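Attaching a single structure in structure tokens format; questions to follow.
Selected chains only, in their assembly positions.
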Amino acid sequence: MKRLEIVIDEEKLEDLIALLNEVGVRGYTFLRQASGLGSRGTRRPDDIFFEQTNAMMILACEEKQAERLVTTLRPRLKEFGGMCLISDCAWVIGPAVSY
Amino acid sequence: MATIQPVVLFFILGVLAGVLKSDLKIPEALYKSLSIFLLIAIGFKGGVSMAKYEIMEVLPIALSMVVLAALIPLTAYPILKKLGKFNQADSGAIAAHYGSVSAVTFAVGIAFLDGIKETSEGYMVLIMALMEIPALVTGTILARRGAGGSTQWGKLMHEILTGTSIFLMVGGVIVGYYAGMVKLVSPLDKMFMDLFMGVLALFLLEMGLLASARLSAIRAKGPFLLAFGILFPLTAGFFGAFLGALFSLSLGGTMMLAVLYASCSYIAAPAAMRIAVPEADPAVSIGASLGVTFPFNIFVGVPIYFEMAKFFKAMF
């Protein structure tokens, strides 16, 4: 199994979700109002004057699905901003499979 | 001398809390709720008193005052560039902030008039809402003249026109105007008029906290920005008072026009400049606007603009 961790501009979150739906992803988790530093400088929800925030998405899926996803995602990552990390993980069988 | 309104003491409390490193925190949701309330209330109050005028009669006057407000950034820009030695982007962005207005300074002006039982023309709030447009557009043009890359005019106009500030103020005006026309102001005023000062108090507390955290940002150009942040609004206010008297506004209205010209933005303008002039450093404009000009205006400026209004009203 692969674990993807994506941080993007919170305003682009719905676009990312639409993209995931297209690829047929069946499970993901995300948190809003993440702060961070990146190539576009600091982005923090507690800065009342700018309201630039990130969303953080975590997604576990099978290797093949991950490849397909990355292929679709890569060209749009620049527009979404942020980063995308991939690492290995194991899925503890038990709950209904949603990947 | 006019008395200082008790409500502005809350700003000092906020600054103190910041300086003393008190653990006082205004929840973000409260800050946003208060600002939604204030914007609607300012609009509502203006709308109710507009219901007493013929709109078509006042429209030309109002529009002229809006258009003339474009002179403010045009004056500020060369000062910032030549004397302040800011680069083009920063000069334009700061000029846009000073051309734009501060709804909270406006609110303090209204509170001042309430305190001395004076009133102003209701449509001042419409002027306030509209003034953002020439100020931000002029500032952007100045900032980006000859610069590479295209300006996102579409996105900028959308941001200005549908931004929370203008949207809620104009919305408040419409509801207030309608309520005034059908004579159903009554149960809504219990909230949007009676509580106005109390809500302003809490908001100023948070403004004080924010200002104390922002002052450090202007350190590098401190002396210049201190002088600019005080002298420029005085000049703009003088010009506003002159215009108000020229257009035969009431005494209160003349003062409020001076307040509008003198005040500068730290909420709508930063959001707009981030889109239009992303290369400008927002810390400086917010620091000068919120850390110098805002406190100057609410403590010292407002009574002075009132004296200016009296002076010009006596002249014309």
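General remarks:
By letter and in written order, the chains are A and B; residue numbering begins at 1 in each of them.
Note that contacts are C-beta pairs under 8 Å (C-beta built on N, C-alpha and C of every residue); 3 or more make two chains touch, one makes a residue touch a chain.
Computed from a prediction, not measured in an experiment: that's the story for all the values here.
Per chain type, the number of copies found in the complete complex of this structure file is summed up as A x3, B x3.
The working rule: only the chains that are shown with their structure count from here on.
The distance from the centre of chain A to the centre of chain B, with each centre set as the mean of the Cα atoms, comes to 39 Å.
Within the complex formed with chain A, the chain B residues making contact are 28, 31, 210, 266-267, 270-271, 274, 282, 286.
The part of chain A that touches chain B in the complex is made up of residues 45-46, 48-52.
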